[in-house]
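Written out below as structure tokens is the structure these notes cover.
Then we have chain A:
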Amino acid sequence: MSTTRRITVTALAVAAGMTALAACGSGGSGGKDPKTVTLVSHDSFNVSKSVLAEFTEQTGYKVDVLKGGDAGKAVNQAILSKGNPQGDVFFGIDNTLLSRGLKEGIFTPYQAKGLERVPDELQLDKAEHRVTPVDYGDTCVNYDRAYFAAHKIAPPETFDDLLKPEYKGLLVTENSATSSPGLAFQLGTIAAYGESGWQEYWKKLKANGVEVVDGWEQAYNERFSGSAAGKGKGDKPLVVSYASSPPVEVLGKKPEPEEAPTGVATGTCFRQIEFAGLLKGAKNEKGGKALLDFLLSKQFQEDVPLQMFVNPARKDAKVPELFTKYGEKIDKPQTVAPETITKNREQWIKQWSSLVLK
Partner candidate 1 sequence: MAEHADPADEALLRLDGVTVRFRTGQPPALDAVGLSVAAQEIVCVLGPSGSGKSTLLRVVAGLQAADAGRVFLEGRDQSGVPTHRRGVGLMFQDHQLFPQRDVGGNVAFGLRMRGASRAEQERTVAELLDLVGLPGAQRRAVAALSGGEQQRVALARALAPRPRLLMLDEPLGQLDRGLRERLVVELRRVFGELGTTVLAVTHDQGEAFALADRVVVMQEGRIAQSGTPLEVWQRPATEFVARFLGFDNVVEATVRGGAADTPWGKAPVPDGTPDGPCRLLVRPAGVGITAAADGLPCTVAARTFRGTHVALLLQPDTGPQVEAACALRDAPQDGESVGVTFAAEDVVVLNR
Partner candidate 2 sequence: MVLARSEVTGRQGRARRARGTATRLALMALPLAFFALFFAYPVAAIVGRGLKDGGRWQLGRAGEVLSDPDVLHVLWFTVWQAAASTGLTLLIALPGAYVFARFEFPGKKLLRSVVAVPFVLPTVVVGSAFLALVGRGGVLDDLWGVRLDTSVWAILLAHVFFNYAVVVRTVSGLWGQLDPRQEEAARVLGASRWGAWRRVTLPALGPAVAAAALMVFLFTFTSFGVVQILGGPTFSTLEVEIYRQTADFLDLPTAAVLTLLQFAAVLALLALHAWTVRRREAALTLVDPAQTVRRPRGAGQWALLWGTLVVIVLLLVVPLAVLIERSFAGPDGYGFTFYRALQSAASMDSTFAVAPLNALWNSLAYGAAATLIALVVGGLAAAALTKRGGRLVRGFDALLMLPLGVSAVTVGFGFLITLDEPPLDLRSSWWLVPLAQALVGVPFVVRTMLPVLRAVDERLREAAAVLGASPWRVWREVDLPLVRRALLVAAGFAFAVSLGEFGATVFIARPDNPTLPVAVARLLGRAGELNYGQAMALSTILMVVCAGALLALERIRTDQSGEF
């Protein structure tokens, strides 16, 4: 960085008489100790202690984790600190954000061990290996089984179904501008109806009484009648949530029920794939590579479902019974090419906002 800036910073620091504080601060920052590898991620990142301990045992590296808000913010922070990253590895850039990160050039290519066991359709940067797919998850419309049983209606299955009169006024979704599942749902409709048809679909969906709230918490916890958190006070039996939401509803329930109280409309799913990559300018590149290998290891991959409620990228990773028993397998999710998303993202959100919110 420029000398002037360094001088400015130094002068100000001395003037503040905060050298002690600064020393304390720089002492505490990660990445200096060659035995530590720093992982930068978003708020949803989670891993079992025992699994992390195994990594340290195998490689001798301690893992320091920094989280920077939700996925979008974490990626944007990584882009802002390009060249002088906060850590060595970034985890959690998904296909809706991927090409922005790749375009900014924040990653160093590395082909992680075990990549051959990851299905091709998840490897979106197969040519250069700047990022490694780690997990995937689907955003789908969830339905409240009790409601549809009581009203003797079949729950919807596809995007088209949602336009039917029997589902009028039943769906609550999230604001694309502020919520990641909201945007995913919109992208699903764009994938299904094409760049020319999605706006027409939304006009009809709006006519069929779709309600939009700002965040997933509000939609799912407050409005959705099928979530336990809503205490049955929610009045919307359809909500845009995750394919993993039904198993999570069962989590911790005793005795275990026969089936989850909610189900998934399997034809409304949009797939998000999460990637990890070695950050350019990483202080501990060797440790970073070892960590990337570890993210694709069987231990970590099998830890993923219960920690982050997503599916492991490796084909041979075992998924816990909770997910096989209460979850549904999504065979044909919708996808949009990352470059297309990056190119149109803002415009799509703007169009969606004026179409649906105004």
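Candidate selection criterion: all candidates are chains of the complex that A comes from, given by their letters.
What we mean here is this: a contact is a pair of C-beta atoms (placed from the backbone, for glycine too) under 8 Å apart; a residue touches a chain by one contact, two chains touch by 3 or more; residues count from 1.
Note that the structure is predicted; figures quoted are calculated from it, not measured.
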Of 1 or 2, the one touching chain A somewhere in this complex: 2
Taking the complex as given, what residues does chain A use to touch candidate 2? 1, 5-6, 8-10, 12-13, 15-19, 21-26, 28-30, 38, 43-50, 52, 64-69, 72-73, 76-77, 79-81, 84, 86, 100, 175, 177-178, 212-218, 220-223, 227-229, 231, 233-235, 241-242, 245, 248-249, 251-253, 307, 309, 345-346, 353, 357
